[in-house]
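Here the complex is missing a single protein chain, while all its other protein chains stay put.
Note that the chains take the letters A and B in the order they are written out, and that residue 1 is the start of every chain.
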Amino acid sequence: MSGAALPLRAARALRLPPLGLVLAWAMVALVMAWAIAPGLFAWQSPLQGISGSQLAEPSAQHWLGTDGLGRDMYARVVYGARESLLGAFLAVTVGLTLGTLLGLIAGARGGLVDAAVMRLVDTLLAIPSLLLSLSVIILLGFGSINAAIAVGFVSVAHFARLSRTEVLRVRRAEYVEAAFGSGGRFLAVLWRHVLPNALTSVLALAALQFGSAILALATLGFLGYGAPPPTPEWGLLIAEGRDFLASAWWLTCAPGVVVVLVVLSAERISRSLGARRT
Amino acid sequence: MDLAARLSPAPATNTSAPLLAVEDLAIRYVSGGTSRRVVEGVSFTVAPGEVLALVGESGSGKTTTAQAVLGLLPANGAIESGSIRLDGTDIAHWPERKLAALRGARISLIPQDPTTSLNPVRTIGSQIAEILQIHGERNRGRIRARVLELLTRVGLEPAEMRAQQYPHQLSGGMRQRVLIAIAVALRPGLIVADEPTSALDVTVQRRVLDLLDDLRREYGTAVLLVTHDLGVAADRADRVVVLRQGRIQEAGPVREVLAAPKSEYARQLLADAPSLATPRARPIAPPTAGTMLKVAGLTQLYPMAGERSRVFRAADDVNFEVRAGTTHALVGESGSGKTTTARCIAGFLRPTSGTVEVGGTDVAQLSGEQLRQFRRKVQLVFQNPFASLDPRQTIGQIVEEPLWNFDAVSRIERENRVRGMIERVGLPDSVLTRPPAALSGGQRQRVAIARALVLKPRVVVLDEAVSALDVTVQARILELLDELQRELGLTYVFVSHDLAVVRLIADTVSVMRSGQVVESGPVETVFHNPANDYTRDLIAAIPGSAGAAGKAAP
Partner (left out) sequence: MTRHLAQRIAQALLVLLAAFTVAFVLLQALPGDAVLIKFLGSEMGLTADQIAELRVAYGADAPIWEQYLHTLGNFLRGDFGYSIRSGVPVSQLLTENLPSTLRLSLLALAAACAVAVLLALLSQVEGFGWVRAVARSMPSFFVAVPVFWLGIMLIQVFSFQLGLVSVIAPEPWEELILPVFTLAVPISAPLAQVLIRNIDAVFGEPFVAVARAKGARHQWVLWRHVVRNAMPPTLTMAGVLFGELLGGAVVTETVFGLGGLGGMTQQAVANQDVAVLQAIVVLSATAFVTISLAVDLVMPLLDPRLSRAVSAV
């Protein structure tokens, strides 16, 4: 398969990718670096406040100022990347694995199995996603991992629906019929032709859901169901900063801007992979 | 002279200024940072009442030229130089506002695909009325009267009922009549007809072109006919312009060009056009050859949507035999059941009843591993070479896959066979590592043929295998198929809607209609001495069969 893809990629690489896409990848790379090695980017403690320098304005020392406990906001945003990214990663993994599996089975088997899976998907889609994830959180309890699982659970329906559609589309494709005509066995054709061709848009959806998961996790964090304080989590940072809105607006503004940029980047990358938001 | 007689609807005027004069036209497309000139140095004129055909294969710039005349180039296309004079005025660089006033009134369009060219959510009547409204008619009574008059004129009756209908309630041929009604509504001087019938069945195509002919004679309208089909041009046009890759290869009265083409390309095109070519003598298969394929009582039923008790008979008691080493054609229009039959033969569809014996085995009884093993003997080549190759594989992988499925031979042996096969179908070695996307349509169909033949099958089912290709490409593929048949002793089942192609390649033919075989026999007999009315109709409808002479009669 790699042989097939190579010449295409080589041809594309000759043209420069659009600037927006480059920036999107750069943003994601930066945030990932924050998550992997926050110490390299922020040299102050995200948890230990410096007494006497509470609510400092942004300065050379504290790029984004300090919060109500004198903690460096920039450090908290950087360290927060780990929490948000890991959570989003976990959520997408849950949704992708469960959803794609369900969709694959439904699309490949058809009949009663398909009908049952699709009614389940309809049901999950009928419940507003926030309420559904809150229900899961009630079941599992508060906490960052549980919040991530809840967010992932909600996206199962989306992944299942898309992967089923894709499997059906690819199964109807003439090249799959031709593969059977060449004497291919069911599983071999599924593995060689259906899966690789159906997976592209599922991966694009995964990129899109990564952004959505960050948003959803931030929302849960903001509402207080995610990571408990003093964990630096982006949603929580915004909630904490809210108390000082009138005096130190940057405390709320900065983490929000980071969230917007990351989600925007995920969307842009997903679009380059050929996703459609439906 | 004959030619003058044909121009008679618009007498004196054709000696004066032409209606349309395109001079030294060059058009450029810009896409993704690269720009390409797609039309260059194109000049021609259309006299009032005249039919000029722009003939060419894909990429010839014929449609682009037509779009430029209408001022409807895509947003990334622009006229680089040259002029388009309508009634002596150069409109090439007119602003949209001025062009809009011209369109519909002086120049109108008959588009290519009637199924998508009408707005699905508005009635037929309102879409005809629209052209009157755009050009200033406000009186409802007059609009309604004119709409009904036009519907009646194009043969859509009862007009009151038709006016209320939506496009999806009409057949393709009827929709094209609606589009013709729109095009002639304001009696324009020029109609641009862009492949007006290529999406229609031949018999429908003939009736629609006849209607257009009648109307333009009645109104004295000139037609710029864009077509890939030299046969259509031969039947319908006065003069022809042959385009290739954006440049004019040859131009002149249609008869002269057909009788004595001057340019190399026009000669090639003429030789390759199935409808105009003289059938090659096919070697008669030795009478000793046994029956390779025997279809008996083949019936395929489908339940009708919504009506439980009724069934749709996609194939209805189909019978025929094919001797080894010969080609049998299944020919018919859409919905005739030819593809259903072909798929039953190839083992992709289990018939409701009947038998399909290939070399003594009944395909209809096979399933599972037996069916899989059977596929070594019968292979199917699909119509669309763009859809039948997995975009993620290389050509080498595609051709290798059947071997991989069946033969436990060494990798080197497999590779040798793949190389041999690729070479045999006339492709260079270098394609092996390329993806299908890097190949042209003709090259892809060669790959599909290589994939089908690499297992050394006895029967190859070709389902409209050359229909999507340009004529010159089509001719090369037909030659290849012919060679391979003789070399390997293959038996072909050739499914096609195109009788002209069938006449070139088949030994025997079954003409199908509504799931049934209406006539069957040797090609020469069926073509020269058709016993069935429908067959006669089909043969008469082949464009070009009437020849340019047929049109001269008033």
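The rule is simple: a residue touches a chain if its C-beta (ideal position, glycine included) is under 8 Å from a C-beta of that chain, and two chains touch if they have at least 3 such contacts.
It should be emphasised that the depicted structure is a prediction, and the values quoted were computed from it without experimental measurement.
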item: Residue, one of B:Asn119, B:Asn319 or B:Gln365, that touches the chain absent here; value: B:Asn119
item: Residue of B:His135, B:Arg267 or B:Lys294 in touch with the missing chain, whole complex considered; value: B:His135
item: Chain not shown: contacting residue from B:Pro111, B:Gly125, B:Gly246 or B:Pro530; value: B:Pro111
item: Among A:Leu132, A:Leu162, A:Ala179 or A:Ala213, residue touching the chain not depicted; value: A:Leu132
item: Absent chain, residues of chain B that touch it; value: 70, 72, 96-97, 100-105, 108-109, 111-113, 116-122, 130-131, 134-135, 166, 168-169, 179, 182, 192, 305-306
item: Hidden partner chain, residues of chain A it touches; value: 119-120, 122-132, 134-139, 141, 211, 215, 218-219, 222-225, 235, 238-239, 242, 245-246, 249, 252-253, 256, 259-261, 263-264, 267-268, 271, 276-278
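One rule holds for everything that comes next: only the chains that are shown with their structure count from here on.
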item: Complex contact set, residues of chain A against chain B; value: 1, 3-5, 7-8, 15, 173-185, 188, 192-193, 196-197
item: Contact set on chain B toward chain A in their complex; value: 32-33, 346-348, 372-373, 375-376, 379-380, 382, 384, 387-394, 396-397, 401-402, 405-406, 433-435, 437-438, 448, 451, 455
